[in-house]
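The structure that follows is given in the form of structure tokens.
Heads up, one of the protein chains got dropped from this complex, but the rest are sitting where they should.
Chain lettering (A and B) follows the sequence in which the chains are written, and residue indices restart at 1 in each chain.
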Amino acid sequence: MSVVEQRLAGLGLSLPPATRPVANYVGTKQSGDLLFVSGRVSLVRGEVGSEVSPAEAKIAARDTALLILAIVKQDIGDLDRITSVDHVRGFVRSAPSFIDQPQVIDGASDLLVEIFGERGRHARTATGVGQLPFGAAVQLDMILRISP
Amino acid sequence: MSVVEQRLAGLGLSLPPATRPVANYVGTKQSGDLLFVSGRVSLVRGEVGSEVSPAEAKIAARDTALLILAIVKQDIGDLDRITSVDHVRGFVRSAPSFIDQPQVIDGASDLLVEIFGERGRHARTATGVGQLPFGAAVQLDMILRISP
Partner (left out) sequence: MSVVEQRLAGLGLSLPPATRPVANYVGTKQSGDLLFVSGRVSLVRGEVGSEVSPAEAKIAARDTALLILAIVKQDIGDLDRITSVDHVRGFVRSAPSFIDQPQVIDGASDLLVEIFGERGRHARTATGVGQLPFGAAVQLDMILRISP
């Protein structure tokens, strides 16, 4: 078991089943040492700040990061090949007055730093939007660097 | 004529005239082997799910991808130099209840896979937003990898 998955287990977490893209694209695309990871949405649906609480949305962001890691593992074989989490982009489906997108996306960022350590520290952008695929609460994509 | 343009012709499609950026930026920026392509919006205006149908928006996404390819050709000379479509980001100006952004952006993704084959398979994120430049229905940007 990879070091990353051992740390996940230590947190009482595990990877969910990897799901396939819902449309004509791939889960990850490797280009040189970079791995571009497609956007994935949370299973939690609804508008954050009205239908979904910030605390629920933060957990949804964490779980979306876990889903992305499951997809990455499926594609590259071993999560320990990830040498750097370069950028995380998070969209939060936000009620008109909801302005705490960073706290929501911390659900993903906290997990990445906990399990990857220093190489998990990443640049990030958290943005509020009016709608997401399937009416999801949170959407994440990432750029990773991987070893050969 | 490039292989890519031959395939376009085989689909009954052709590149539109390349347009210039509307503000102080460039259509594409090469950095190492990566080509960062600026966001472009569809000629189709309106909110998808109310003023614009999903089927119209899907065609608008395809046509925006064609516009981007015209701009890329202008800048790098030959579309066959594209060795990988790394990431496509699509924003759909969405009515409050519209949640089928992936199906809209498939208009672009389907085209890229048809004309580039395996190297056209890409990571992707499709997101709903409330407004876009010029009131456009769709906006796309891309990261490509090109050969010297």
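General remarks:
Note that in this section a contact is a pair of C-beta atoms (placed from the backbone, for glycine too) under 8 Å apart; a residue touches a chain by one contact, two chains touch by 3 or more.
All figures in this text were calculated on a predicted structure; none of them were measured in a lab.
For the chain missing from the display, the contacting residue among A:S2, A:Q30, A:Q74 or A:T127 is A:T127, taking the whole complex into account. Although one chain is not drawn, the whole complex shows that of B:V4, B:V37, B:A126 or B:I146 it is B:V37 that touches it.
Only one residue from B:T19, B:S53 or B:Q131 touches the chain missing from this view: B:Q131. Contact residues of chain A toward the unshown chain are 33-34, 84-88, 94-103, 105-106, 109-110, 113, 121-130, 143, 145. Within the complete assembly, residues 21-29, 31-32, 34, 36-39, 89, 91, 129-135, 139, 141 of chain B touch the chain that is not shown.
To be clear about the criterion, only the chains that are shown with their structure count from here on.
Rounded to whole angstrom, the centroid-to-centroid distance between chain A and chain B, based on C-alpha atoms, equals 24 Å.
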